[in-house]
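Every protein chain but one is kept in place in this view of the complex.
Order of writing sets the chain letters: A, B and C. Residues in each chain are counted from 1.
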Amino acid sequence: MALWGGRFSQQPDDLLRKLNDSIGFDRRFYAEDIEGSIVYAGALARAGVLTPEEAQTIQAGLKQVRAEFESGDFVLAEGDEDIHTAVERRLTEIVGEVGGKLHTGRSRNDQVATDFRLWVMRAIRYIDGLLADMQTALIAQSAEHTETVMPGYTHLQPAQPISTAHWLMSFFWMLTRDRQRLRDAYDRSAVLPLGSGALAGSPFAVDRVWMAAELGFRAIAENSLDAVSDRDFVTDTLYALTMTGVHLSRFAEDLILYSNPAFGFVTLDDRYSTGSSLMPQKRNADPMELARAKSGRLVGLLTGLLTTLKGLPSGYNKDLQEDKEPIFAGVDTLSDLLPVLTAIISTLKLNPQRMRDSLGGELLATELADYLVDKGLPFRQAHHVIGGIVHLCAERACSFNDLSLQDYQAAHPSFGADVFEWLDFDRAMGRRVADGGTAPVAVRQQIDRARAWMRDFSV
Amino acid sequence: MALWGGRFSQQPDDLLRKLNDSIGFDRRFYAEDIEGSIVYAGALARAGVLTPEEAQTIQAGLKQVRAEFESGDFVLAEGDEDIHTAVERRLTEIVGEVGGKLHTGRSRNDQVATDFRLWVMRAIRYIDGLLADMQTALIAQSAEHTETVMPGYTHLQPAQPISTAHWLMSFFWMLTRDRQRLRDAYDRSAVLPLGSGALAGSPFAVDRVWMAAELGFRAIAENSLDAVSDRDFVTDTLYALTMTGVHLSRFAEDLILYSNPAFGFVTLDDRYSTGSSLMPQKRNADPMELARAKSGRLVGLLTGLLTTLKGLPSGYNKDLQEDKEPIFAGVDTLSDLLPVLTAIISTLKLNPQRMRDSLGGELLATELADYLVDKGLPFRQAHHVIGGIVHLCAERACSFNDLSLQDYQAAHPSFGADVFEWLDFDRAMGRRVADGGTAPVAVRQQIDRARAWMRDFSV
Amino acid sequence: MALWGGRFSQQPDDLLRKLNDSIGFDRRFYAEDIEGSIVYAGALARAGVLTPEEAQTIQAGLKQVRAEFESGDFVLAEGDEDIHTAVERRLTEIVGEVGGKLHTGRSRNDQVATDFRLWVMRAIRYIDGLLADMQTALIAQSAEHTETVMPGYTHLQPAQPISTAHWLMSFFWMLTRDRQRLRDAYDRSAVLPLGSGALAGSPFAVDRVWMAAELGFRAIAENSLDAVSDRDFVTDTLYALTMTGVHLSRFAEDLILYSNPAFGFVTLDDRYSTGSSLMPQKRNADPMELARAKSGRLVGLLTGLLTTLKGLPSGYNKDLQEDKEPIFAGVDTLSDLLPVLTAIISTLKLNPQRMRDSLGGELLATELADYLVDKGLPFRQAHHVIGGIVHLCAERACSFNDLSLQDYQAAHPSFGADVFEWLDFDRAMGRRVADGGTAPVAVRQQIDRARAWMRDFSV
Partner (left out) sequence: MALWGGRFSQQPDDLLRKLNDSIGFDRRFYAEDIEGSIVYAGALARAGVLTPEEAQTIQAGLKQVRAEFESGDFVLAEGDEDIHTAVERRLTEIVGEVGGKLHTGRSRNDQVATDFRLWVMRAIRYIDGLLADMQTALIAQSAEHTETVMPGYTHLQPAQPISTAHWLMSFFWMLTRDRQRLRDAYDRSAVLPLGSGALAGSPFAVDRVWMAAELGFRAIAENSLDAVSDRDFVTDTLYALTMTGVHLSRFAEDLILYSNPAFGFVTLDDRYSTGSSLMPQKRNADPMELARAKSGRLVGLLTGLLTTLKGLPSGYNKDLQEDKEPIFAGVDTLSDLLPVLTAIISTLKLNPQRMRDSLGGELLATELADYLVDKGLPFRQAHHVIGGIVHLCAERACSFNDLSLQDYQAAHPSFGADVFEWLDFDRAMGRRVADGGTAPVAVRQQIDRARAWMRDFSV
């Protein structure tokens, strides 16, 4: 097979290099690597290791390398095994021997940890922005549907009437927690390892606090041995992304069900559902199925990295090179998915009539129980009485509204004519006014609080 | 086989009940369930649903139930399928029909979520305390060994001399992050679901903010549908525990290696190592091997729960009953493990001589390079020169100290007689004075900062 | 809190013992441990290490110990840290000093591996039997419903009419693969480690082939170092159980959906669904939700064990003590779940009318395309023509049967009056007669093949 044939010809030594080299994926760091080096050159100058002129020369050279990357002119050379080598090689070509002073007191170990943290910090901000977009879309759709009644489910069985906005907003709050987790991960990412050397710290008087401030870190790593092998910031971020994936899988499940003809509550915009020329009525919610599926990928990425970290001895081990691809894959997965979901939410067509039609009388059973509680019965006793009424309806194959006042009074003397006023879906929804409840008035307050949350929150 | 025979006789209906019932594990919640109910009775009274006398009767009854649990007098009855049923059944036996008013406006869904969160909040505080104990032990051992030199490793290869305190403190900082994660999980646990009903919120004017304050929650859940199916607080906590597990596996790996006769750096106290009457010199670090192994268990618990949550539709689903055993197992795993590790650290015998004896001259190679940098050479050039010297030593099978000044000056004219002063392990360790470095002076500052962290931190 | 208070008082040394001891879970092995020892005594006698009388004494003593376990009379003593110690301790109490000869040439390492394999072999046979029961139930239900038409789904969107038996039988074949995996795991379990000693093999002439035959093993382990640390048989079995869990989660998802009122295809027997006195129409498919959820638990058990095994050095490590609880939990999970699911299948009420009512005309679109192919059009062209017809129906809000022959002929001249014969769900189902298709005749053959498979298969 041609497919495999090519591979057979690979020599072990080429394969070893392929295993060892990280340039294939760590070139995504070029901007962070250069930025870190610019600041490090400044710190070396402040420490008297470089003259101001040397530092300026190096910094100007680094900026030129960055410009080459950004313009697409940068050319990898044989031997550029990782992005750090590549940048330093090119720097030295540009500025000459002084370039060789940049790595003074620095090691690949603290350098890569610094670059990686900077990248993760940016990735967190980026994903956080996408989550904010999705939240904004949820609020906007919700604001249109605070009064729209739909069945609320437990065990996927219709249970009580709720506001459609309430259903949509339930996902808003999941995303608030996702963003909090990202913020927490950011806090633990924004800790500067630079100045930790290979493992033992720096013998030069580099001002780590100054470097942290320059690069946007919030603190410095307090122990150089920990600093070079700490990858908690990666797992924290990946865990946060994974939880977002789990939430999206739940949202996806709801949309797959609600867009199914058996439910028919929502219609995905044409752009986000796949028909078939043969079966155009078939609107496969492909992106939602992919959203559901990709939670698996994210769980796998997290599990894989945790397993890789398990049992490693102190200090840097080459195993840690396996830390980057999982977080890249996790960030890319959500970068691709979130804007699609946001667009789906924004263009989602809700079908209020189908929702209302699907409300069965049984969704009012708790109303009847509450009615009796209102008349002074203990809840458990009211619950028991309503059980009898439900049984009666089942025998007669009728619904609560078909029973007479006599029927009700036979069940319990506390029933009065006002019971029929309670047998109304909008009233049932409207009664749940406690904070966080589904009454439209409560949902509007909820939306106000959501907007306030959006204003106040930041990574 | 008798073992299996018994099982064959189990009828599907018994097995169904076994599947469905949660009393086997959720009885751990009895205190939280009762506490939540006491406060809920208060809220019902404040809302006018109960009279003050009714509320007091119920609360007194609940306290009696709690006393029965604590004294071991509580007897499960047929039909007590979960702890909530058991408590309410017993309450009603004690106080009569008024007990049936307690569940007014409350559902099993918001009740169990409230109990579970209270339990998790306590578990977090408990584990946080155990982590603090372990940190205290690390600081105490470190304070004794700031000047004790040992080889620091990268790739498990000796790289540079470091302070033994520095090595120990690297684990201290891992634990700070673990405690931060627990604190973050606590924040997301301390959000009150009570008052959310089955899914749609409460129609009674229960003051959720008041209940939150009474029960020690920090906020109320803003959306009842989300509130009854949100299990993020469980995964957050489990993730935090899992990361602790990963850190402990790394610490375990180090201790297993360092207590191996090939290293011999540390000796576990007799109580924490297992010998053999045949081979008493054999000191198996059994608890460390178990610590390493149990990280796998924790990773599995987290993965399992994430997989269970994946793809669930909105609202409460019975699937969520599978949320408790993983976190119980996770908490128990660390509850058992951490005090043993703390005791091991406190009683650990360090062998400074073995550590020093294992320092090879090659650990000073970076010193020589720094020497040349000090004399003005660019680092990359210095690095190249030292490469030649190392090669020379390899040819002569000697170490740096065996070379003459002429040898050094042949390698590079910048070398002077002061080079020999640099070839000293303590000096090498002592030079790394930048913040976070391994110099004893820096490590003492590090320990001070660690102590300050301990004072300032709280969940 | 009393809950935590008790724990605080635990001393590290008690906790260490709790960590180290395995008697809490490995007592499940008592029968296998004794059986292995009886055979080992025989092998020592055959090797001349024991006299025939000594062997008989020991074997009789072991049988007495077994009887004590089976009658519930066995009493654990202080110091019985694991089941092997407990059995040997009791044996020596019974037979005296000769009991001390039993362990000659044997180590805890090969002994525990032997016991564990025997247990897993039995567990595999047991679970295999439960799977066979479930398959039998599927066949029985299927045999009743080969002609019952229901919508078949892709993307959870109705796609083509299928036989209900075909749907049910799809799970039968999943279970065939599960049983094959168990058989494969059995093959790798049935490899005897006994005679491997601690790691280096036995210096006594124990006949390992004979022992293997006596104990029901199919082969002997070929390398003693591998033998004492090989846990592949555990992961293989756990993987097989996990895949069953994944299959059950898919079956559960179908039943949860199909028992939802929006579908209404099946009704779970009262015993296997949970109503509510308030909402008796609510038939929560609790056991199916638990079945779906428990796949997560199984995935977690597998992941956890794989992570524990990762990176262990050669030979026995105490980490391997963590191998038992996951497989016990996995076996118990399915032991509890499978009989319930089998009972659910056997008592499942199918609602053929609801299934038929849910068939929409669009499910016949492929029939129309096939009609044109039958008339000689290339499939892609036929597909295109039908797209136009579907569009026409959508415009007129009618179905295929409402169109006139002229309408069809306007779409393509190949249409004739016989087209209306094709617009029939039973005919559509009946045409798919190729092997493995949904035509009743093919499904009956499929069921015959399933029955043959059941006859032929064995672990």
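In the analysis below, a residue touches a chain if its C-beta (ideal position, glycine included) is under 8 Å from a C-beta of that chain, and two chains touch if they have at least 3 such contacts.
Predicted, not measured: the structure shown is a model, and the values here were computed from it.
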item	value
Among A:Leu290, A:Leu392, A:Leu423 or A:Met454, the residue in touch with the chain that has been omitted	A:Leu290
Sole contact to the chain not displayed, among C:Asn20, C:Thr235 or C:Asn284	C:Thr235
Identified contact with the non-displayed chain, of C:Val373, C:Leu392, C:Ala410 or C:Leu423	C:Val373
Absent-chain contact - pick from B:Gly48, B:Gly79, B:Pro261 or B:Pro413	B:Pro261
Of C:Leu16, C:Leu156 or C:Leu403, the residue in touch with the unshown chain	C:Leu156
Contact footprint on chain A, counting only the chain that is left out	1-4, 7, 10, 12-13, 15-16, 18-20, 28, 31, 70, 122, 126, 271-272, 274, 284, 286-287, 289-290, 292-310, 317-322, 325-326, 335-337, 339-340, 342-343
Touch residues of chain C, complete complex, unshown partner	49, 92, 97-105, 109, 152-156, 159-162, 166-167, 169-174, 177, 180-181, 184, 187-188, 195-206, 208-209, 220-228, 230, 232, 235-236, 239, 242-243, 246, 249-250, 252-254, 257, 292, 295-296, 299, 302-303, 306-307, 309-318, 366, 370, 373, 378-381, 429, 431-439, 442, 446, 449-450
Footprint left on chain B by the chain that the document does not show	154-159, 256-257, 260-263, 277-286, 289, 303, 306-307, 310-311, 358, 360, 362, 365-366, 369, 383-384, 386-387, 390-391, 394
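Operating definition for what follows: only the chains that are shown with their structure count from here on.
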item	value
Two chains sharing the most C-beta contacts	A-B
Self-contact between copies chain A and chain C, residue sets same or different by half	same
Geometric centre distance via CA averages, chain B-chain A, whole Å	24
Where chain C touches two or more other chains, by residue	284, 286, 289, 303, 306-307, 310
